[in-house]
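Just below is one structure, and these are the notes that go with it.
Left out: one protein chain. Kept in place: all the others.
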Amino acid sequence: MRRFPAHPFSPLDDPNFDGDKLKEECGIFGVVGVNDAANFVALGLHALQHRGQEAGGIVAHDPEQGFNSVRRFGYVRDNFTKAEVMKDLPGPLAIGHVRYSTAGSKGATAIRDVQPFFGEFSMGGAAIAHNGNLTNAAALRRELIERGSIFQSSSDSECIIHLMARSIQKTLAERIKDALRRVEGAFAIVAMTRTKLIGVRDPLGVRPLVLGRLGDNAWALASETCALDIIGADFVREIEPGEMVVIEDGKVNSSRPFAPAASRFCIFEQVYFSRPDSIIGGRSVYETRRQIGVELAREAPVEADLVCPVPDSGTPAAIGYSQESGIPYAMGIIRNQYMGRTFIEPTEQIRNMGVRLKLNVNRALIKGKRVILVDDSVVRGTTSRKIKDMILEAGAAEVHFRIASPPTAWPCFYGVDTPERAKLLAATMTEDEMRDWIGVDSLKFISLDGLYRAAGEAAGRDPKAPKFCDACFSGDYPVAPADKIAEGFEMKAAE
Amino acid sequence: MRRFPAHPFSPLDDPNFDGDKLKEECGIFGVVGVNDAANFVALGLHALQHRGQEAGGIVAHDPEQGFNSVRRFGYVRDNFTKAEVMKDLPGPLAIGHVRYSTAGSKGATAIRDVQPFFGEFSMGGAAIAHNGNLTNAAALRRELIERGSIFQSSSDSECIIHLMARSIQKTLAERIKDALRRVEGAFAIVAMTRTKLIGVRDPLGVRPLVLGRLGDNAWALASETCALDIIGADFVREIEPGEMVVIEDGKVNSSRPFAPAASRFCIFEQVYFSRPDSIIGGRSVYETRRQIGVELAREAPVEADLVCPVPDSGTPAAIGYSQESGIPYAMGIIRNQYMGRTFIEPTEQIRNMGVRLKLNVNRALIKGKRVILVDDSVVRGTTSRKIKDMILEAGAAEVHFRIASPPTAWPCFYGVDTPERAKLLAATMTEDEMRDWIGVDSLKFISLDGLYRAAGEAAGRDPKAPKFCDACFSGDYPVAPADKIAEGFEMKAAE
Amino acid sequence: MRRFPAHPFSPLDDPNFDGDKLKEECGIFGVVGVNDAANFVALGLHALQHRGQEAGGIVAHDPEQGFNSVRRFGYVRDNFTKAEVMKDLPGPLAIGHVRYSTAGSKGATAIRDVQPFFGEFSMGGAAIAHNGNLTNAAALRRELIERGSIFQSSSDSECIIHLMARSIQKTLAERIKDALRRVEGAFAIVAMTRTKLIGVRDPLGVRPLVLGRLGDNAWALASETCALDIIGADFVREIEPGEMVVIEDGKVNSSRPFAPAASRFCIFEQVYFSRPDSIIGGRSVYETRRQIGVELAREAPVEADLVCPVPDSGTPAAIGYSQESGIPYAMGIIRNQYMGRTFIEPTEQIRNMGVRLKLNVNRALIKGKRVILVDDSVVRGTTSRKIKDMILEAGAAEVHFRIASPPTAWPCFYGVDTPERAKLLAATMTEDEMRDWIGVDSLKFISLDGLYRAAGEAAGRDPKAPKFCDACFSGDYPVAPADKIAEGFEMKAAE
Partner (left out) sequence: MRRFPAHPFSPLDDPNFDGDKLKEECGIFGVVGVNDAANFVALGLHALQHRGQEAGGIVAHDPEQGFNSVRRFGYVRDNFTKAEVMKDLPGPLAIGHVRYSTAGSKGATAIRDVQPFFGEFSMGGAAIAHNGNLTNAAALRRELIERGSIFQSSSDSECIIHLMARSIQKTLAERIKDALRRVEGAFAIVAMTRTKLIGVRDPLGVRPLVLGRLGDNAWALASETCALDIIGADFVREIEPGEMVVIEDGKVNSSRPFAPAASRFCIFEQVYFSRPDSIIGGRSVYETRRQIGVELAREAPVEADLVCPVPDSGTPAAIGYSQESGIPYAMGIIRNQYMGRTFIEPTEQIRNMGVRLKLNVNRALIKGKRVILVDDSVVRGTTSRKIKDMILEAGAAEVHFRIASPPTAWPCFYGVDTPERAKLLAATMTEDEMRDWIGVDSLKFISLDGLYRAAGEAAGRDPKAPKFCDACFSGDYPVAPADKIAEGFEMKAAE
């Protein structure tokens, strides 16, 4: 999802202690066929909270009480667990959404950007929750406004509702297809009408969506399998790229509304976004990450005393690196578990503390040691510098960074919050320059081929037909980012 | 404004201690040409709080920061006075709205019904605040939805924004005209674009709207003159029925977008809605009400010891009645000034207290006395009965009710929250039956002619061309309530 | 109650739009013998809200669940009406307190100053609610601290709990007597143990306290009779000066713990503090105030067109003035009923609005008229000046102030929040100087004798044995203000 700067209800920027991570912008979940479906959605969204921490919403439908909706800033556990809230969301069918990017906006206005979005159509209501980003949303929005649509949010996803409203199809499911054929970009969608739970993935399948089953008649759709686990649902299968499923009366009907295309799943889901206990493409995310560490140890060995993860995302790769290299694994950096969310309106003094509020060096362990630090990625490099400072101040003899992804040199336009290209360290420096800028004894990234191997492609990346979307590393964008190109973004020159 | 029951975000009902009053549903205010216009709007809305107590909103525009909006449940004094809120509403142009009828709705969803409404059009944004009710809104809404509009609120007023969106006019001011030519019913509107403050009254001028001036270049529009007083603005004139003013660059341009029609100002504004310190049609509202008491004393004299108002709305008429009759005026009923708003989620015990939470009899004064009680109106009659009980329990010898309006026998469809017809006491009983049902020694209403005389029409009401809208008393609806007729409402048979 | 500046938890000052009124500092209420006594206390406190608007507390006792307490900033109607709060206050015995002077303090610390205070003693718990002020509290507090007491609040009333703790009496009722024999000043007290409801008035009876009966076995104690009315209790009698009542098992036992003294009830309760529908000393407060207007019309007649009250406290005297003088009564100033409480953290602009937020002139009525304004008192005179400005700006021909109390020239040390003496207008100016400073055509105060006559003393004030405490007018303090004298306050020289 993206924000449109012209809109009057623009959220503010937020001091961000997680500055050097890419942010997945959404998690989606839906369930049909259970009593109080919204309670299940709350649990599913809680399991998907890592995909969007700033706000969440649930829409439920009850045959008696119609559609109801609650949308709030903050964590699922704080907003969607109280009986007094959940009683307003009755019924056997519900969908929900957690999102990242409204950080720092306040009050009633920006709540408009929180999904699911709801529309009342002549044949009834429908709600929609979208993970991903539409690359032609700005153009669509301009066109729709000119034709008389009133946008209520600053979100690209709202286009889908307006395209549905203008479709001449007779059913809402057909109108969703109609609308999605007009949009470009990445979308995994969970939608609902009064009786149907609907799931769709874009033709390339950039964002994940899985199907789960709960007993005989109940079904769930979720961004990741970990959200099926929490409600006790069995993982049935992934929704396939370009597939639409319509679940009604306990039956799942599949169709293929789009022209066929080769799948390009986001490889960064494997590296960082997805939870390690999720299963993607038939593989454990944890195992892929551990294997990245194994590949890194082979590609970039170094003599050292300890392998330490930058917690928590570097942990599986650090375990793999240790196992492959034989260098002992150790918790050299301890994460303050009470820093799940950033401070709200901190004092100046606290704003300046930065990474120390979140991480502390295990001084007694580190002192005098040669330390390998394994992190998942380097975006701006700012946090890496601060961690290096902390480790050296604690008396480490040497510091070697090993990064579980290739250099992040290109922005993502498919649903990830990336800095503009000029702020990506790897867009302006070589690996050696980055090493010197961060100020460590060595810095090595896994190769793109190594990453593909860890992700199960024994032969590495096939440049003619890469199996994943790896645009953030390669600049090879599977869908042209039309709005961004119109704004002046320059694609990588053909080689 | 009206709510549409089909909408998923329906507000709940509210226990209402003011059960026997008609409720004006909105107050509107706008200002242009001052620094921090929103602060002036907050003051103006505070002065108009009696027109809508449940929620309020302000939209402001700043050349640098664009449009900003804050909408909240609760009083103006609690929401729009803090520096931390008002700093988010910068700029020299702002409009605002207070409303009644969202009582009891909760959370983020129903805030959608709080005005001003905002729309982003191809030529820029516009915000609109509406006092009144559109009698063809349901039909318009159906049509707009079929043509692809997505409604976000349950309010009739939102139609105006969608009609603007579909207009082919080139300027927003022209689009407002276009939209308003399509709607029927009562509307006083304050709207704004990036540079213009706009005011419009419907052709009959059912709802009030006045123009004020602040210094050389600043202008204000307000529902009542008391809101000009609070900001220190001079009252210039009323916006005329069917007039549209567009204020830009310190200039007021007037036009007449509608076919000419004879004015029919709401006479209940004189009786109850407007504040006594406002000036309407060149007359003091207070003086009109005092004169109603004088007329009542002439039409319905009775021997008694004291004339007591039912506070606070009966006070001016009671003063007039006392002055004309020579019977001493006294405060026989004391109002608890801390009951400005109803209790939120009261305990069962408190819910049953009803009127005693709000009013108390001045027992030492009343005991053994023949008391004339002057009230502004009788709607369901429930509160009148409770007041009579209190007065008798305190030992009054006789109780005589005198009512400063004719029997309320017909619902209002022009922006007032009236019970359905069957619940109006006067729709089913004669004056004598009402007297017996309430249980007082006598009960007299002012005649419709007497009311017109008090309002300055020396000859009383001309049935061929009545000067006011008095449909709630006469059943003579100046605009046919199309939606209601479609739902089955029966108009008064022609005589 | 008074604040002690040495305490670390000192509340802040509050911008105060009611600047020119003396403030009663407390209302107290207790009930025993009903189910859910706390609900009755909430209603009683709601009726006493005018005696203390900033905070309130209730302590209830249940045989099973022991003592429970809720104390909150804000109005009774907002804090003590929700089922979720009241369910925490079960049991047949409860007392409560509303207070004025913690305005502006924030957060958890200053809630410590909100009564009732509770103490756990070796023979069980007791709670106490105090209206009045102890004139030797500072000395007692120093002594108690030196002997090892830890004070938790900044309130003088807390001394009573510590004196009880150090008493060697065997019962809590005896310990209360013991404690109250040590204190000086004004006190009306409602207290409770596990089984007893206790009421006490100081020997002079400066502050009011009345006894009411509810059915056969239930009893209530209240600052004013209007609080008995709201719960439907019958007014039995006043607690007499120097009397202590202990209510247990449906029986009321009376005793006289103090040396006998002549009664000196606060005459300002008649003028302003008490509600007009209360009965004090067998007389209607409203009637006393109306009679003050009658006396004023006799003492200080003037030719004019209208008699207007400064709302709401000047209303009964204005009615009396009009009736005696024959000059028509009119509502020349309209009060905004949504200003019950002051704005919280207003913007600069709103802070500067002052009285205009609360009062507006009825311009059409006032224009060109000679106006008599009747107000209850003049303290600093600041509000009087602003009102005069408003009236003149609206075009009044003449403005005559008539004040329903004598010049307020001395501070109160018995439970009323008065400015220091130097800030009292009447302490430094003659009546003529005040007239010129305020800027009106004439200014007249009722005489002290006239006030006594209106209060039922046909012979006026007996300077040898005045029947009321009138120290604020006369400087004749019935109890020497020991703490204040120690701080340097100079008593009036003997004449």
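To keep things simple, chains are lettered A, B and C as they appear, and every chain counts its residues starting from 1.
The criterion applied here is as follows: a contact is a pair of C-beta atoms (placed from the backbone, for glycine too) under 8 Å apart; a residue touches a chain by one contact, two chains touch by 3 or more.
Nothing here was measured: the structure is a model prediction, and the numbers come from that model.
Asker: Taking the complete complex into account, which shown chains does the hidden chain touch?
Answerer: A, C
Asker: Quick one: which of A:46, A:61 or A:162 touches the chain that's been left out?
Answerer: Counting the whole complex, the residue in contact with the absent chain is A:46.
Asker: Could you tell me which of A:82, A:142, A:237 or A:492 touches the chain that is not displayed?
Answerer: A:82
Asker: Quick one: say which of A:330, A:373 or A:396 touches the chain that got left out.
Answerer: In the complete complex, the chain left out is touched by residue A:330.
Asker: What residues on chain A make contact with the chain left out of this view?
Answerer: On the chain A side, contact with the omitted chain comes from 36, 39, 42-43, 46-47, 49-50, 53, 75-78, 81-84, 86, 226, 229-230, 232, 275-277, 279, 283-284, 286-287, 290, 312, 315-316, 319, 323, 328-331, 334, 336-341, 343-350, 353, 356-357, 360-365.
Asker: Which parts of chain C are in contact with the chain that was left out?
Answerer: Given the touch definition above, chain C has residues 6-10, 59, 66-72, 88, 107-109, 111, 118-122, 125, 142, 145-152, 161-162, 165-166 touching the missing chain.
The rule is simple: only the chains that are shown with their structure count from here on.
Asker: Where the centre means the average of the CA atoms, what chain is farthest from chain B?
Answerer: Between chain B and the rest, the longest centre separation is with A.
Asker: Give, as an integer number of Å, the spacing between the C-alpha centres of chain B and chain A.
Answerer: 49
Asker: So how far apart, in whole Å, are chain A and chain C when each is placed at the average of its C-alpha atoms?
Answerer: That gives a centre separation of 61 Å.
Asker: Between chain B and chain C, what's the gap in Å when you average each chain's C-alpha atoms?
Answerer: Chain centroid spacing, chain B to chain C, equals 37 Å.
Asker: Mind pulling the chain B residues that touch 2 or more other chains?
Answerer: Expected reply: no residues.
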